[in-house]
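Structure, as structure tokens:
All protein chains of the complex are present and in place, except for one that has been dropped.
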Amino acid sequence: MLEVRELSKVFFEDNDPRKPGLVALHNVSFSVRQNEFVCLLGPSGCGKTTLIRIIAGLIRADRGEILVENKRVVAPGRDRCMVFQQFGLLPWRTVLANVEFGLEIEGVPREERQAVARQYLELVGLNGFEKYYPHQISGGMQQRVGIARALSKKPDILLMDEPFGAVDAQTREQLQEELLKIWTKTKNTVIFVTHSIDESIYLSDRVIIMQARPGRIKEDVKIELPRPRWEGDVRADPRFAALRTHIRESLRC
Amino acid sequence: MAAHDEQIIADLGLRRESARSLYDYPNVIRALSVLCFLIAWEIYGRRVDPLLLTYPTAVVQAAFALITSGELRRQMADSLTTLALGFGASVILGVGLGLVMGRSRIASAALEPHINALYATPQVALTPLLMMWFGLGFTVKAVVIFLFAFFPILINTASGVRNVSASTIEVGRAYLASRTQILFKVVFPAAVPFIMAGIRVAIGRAIVGMVVAELFTAITGLGAMLTLYGNLFETAKMFVVVIVLGVLGVVLVRATQALERRMARWKETERAS
Partner (left out) sequence: MALSTLEQQALAELDLVRQKPFRLVDHLGLVRWVSVFGAILLWEVFGRDVNPLFLSYPSAIARAAVQLVGAGQFTQQALNSLQVYFIGLAGALVVGIVLGLLMGRYRLAEYILDPFVYALDATPRVALIPILLLWFGLGAPAKIAVVFLSGVFPVLMNTFSGVRTVSSGLVEVGRAYGAGEGKIFTKIIMPASLPFIMAGVRLAVGRALIGIITAEMFAAVTGLGALLVRYSSALATDKFFVPVIFLALLGVILTRAVEYLEKRFAPWKETERAL
């Protein structure tokens, strides 16, 4: 489905473009299967956001390549869509118009895209909020709008860059559960960036642990907890605790 | 930058493609742009009637003449004295009255309608009346400068004082500070960033006021030179004065900005924490 091969990225200093400032990624390789939920976990500066932005086609890698269905990724495309850390909502558009945005860019006629947008707003539980502006709703609701907007393009791969980093702890758990419920319906492939160990275990099939300076993959951990995970208290499961201890150790050294 | 990183970059054989682009040298583009403009002006200006349009070299000559004769220095000293006096008065009265209006809701209710009415009136329109009242000399110029600069300072000070949060004032009360102590040790320092912002706006307006007053009284100062040389059709000399005024504006605004940054330095740390 998705293959990342020998990816390297170097950031250069702004004021002296010839001087390298940071090796954000060094020889990163991994692959993701269809319908897999993969978390990229690591401390800040480990290149996980850079990696997801390269996959999205927003920035270019210096070495290596990314293949989606055996085609090289060079620019943003229909097959991938991004959910942003700070939600990335357009403040001058209502909730509905924000969800419409992706289809509007593709040139889908107004009536059709509004119908699709309403459908996805219902999926994330926001029907009735169509006419609100982003600043009038809570952070958790704003990110639901962001998710609805991304899903409305029916992407094969959903890229999520610390999507729940900017909301409070309770809302965060609620959103995690809802994301899993939505995912069981839409069945996208998801790549999810986070720095929370618990979040990564709770959500994913696989956690890719990354390390900083230079950014590289430390370990690839399979999460073999039963799904659906919102039934019962998965976080209290001894296997969950064992994974948490293991990943924390792995991150530490 | 760790040596380790450099090793990796060397291994990868990475080098930024097109290390030098035109955009890395913005000042070159700027200089070229200005140079082209000056040359075009010089060529075109020499062909046109010098009464109407001058050209760069003529402006430089005129500047030289005005500087060596001492006229520019004399008129500038005159303008700056008036500016200092009028502006100084507006700072003192604006901050003083602003503190009163910010602290007392009664004073604010009583004065606000008048202030708003005067502020809404384009102050230039009052200049002829002021000339009738105060004559054509030093006084009228100082008064016009005062009127131009006074309102931004007053309004900013008042809203700065009102913006001091109740919890900040409560800190003062909890430590048993008296009303005057609260005013000078809590409220005033907290309002300083607002006051400085008002002063920055006011300095620009004060310069406009100075030029307007001098244009109309047409006796002394840089503005008077404009009127005088305008009547004599000496365009090159007019440009010298305009350039001097532009430089003066930049210098004074930059100076207030520097002062603003110094006096409101804590504002940055507050935002960061």
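Order as written gives the chain letters A and B; numbering starts at 1 within each chain.
Just so it is clear, a residue touches a chain if its C-beta (ideal position, glycine included) is under 8 Å from a C-beta of that chain, and two chains touch if they have at least 3 such contacts.
Not measured: the values here are computed from a predicted model.
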One chain isn't shown here. Among A:33, A:60 or A:78, which residue touches it? A:78
From A:72, A:135 or A:185, residue that would touch the chain that is not displayed: A:135
Have a look at B:80, B:100, B:219 or B:242 and name the one touching the chain we're not showing. B:242
Using the touch definition from the top, which of B:84, B:110 or B:259 touches the missing chain? B:110
In the whole complex, what residues of chain A lie against the chain that is missing from view? 56-58, 76-78, 81-82, 84, 86, 88, 90-93, 101-102, 104-106, 133-135, 153
Contact with the hidden chain only, please: which chain B residues? 22-23, 26, 29-30, 33-34, 37, 52-53, 105-106, 109-114, 117, 120-129, 131-133, 204, 207-208, 211-212, 215-216, 222-223, 226-227, 230, 233, 235, 238-239, 241-243, 245-247, 249-250, 253
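In the analysis below, only the chains that are shown with their structure count from here on.
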CA centroids of chain A and chain B: separation to the nearest Å works out as 48
Seen from chain B, its contact residues with chain A in the complex are 1-2, 4-6, 8-9, 12, 14, 16, 19-20, 24
Quick check on the complex: what are the chain A residues that touch chain B? 8, 10, 12, 17-18, 20-23, 26, 62-63, 213-214
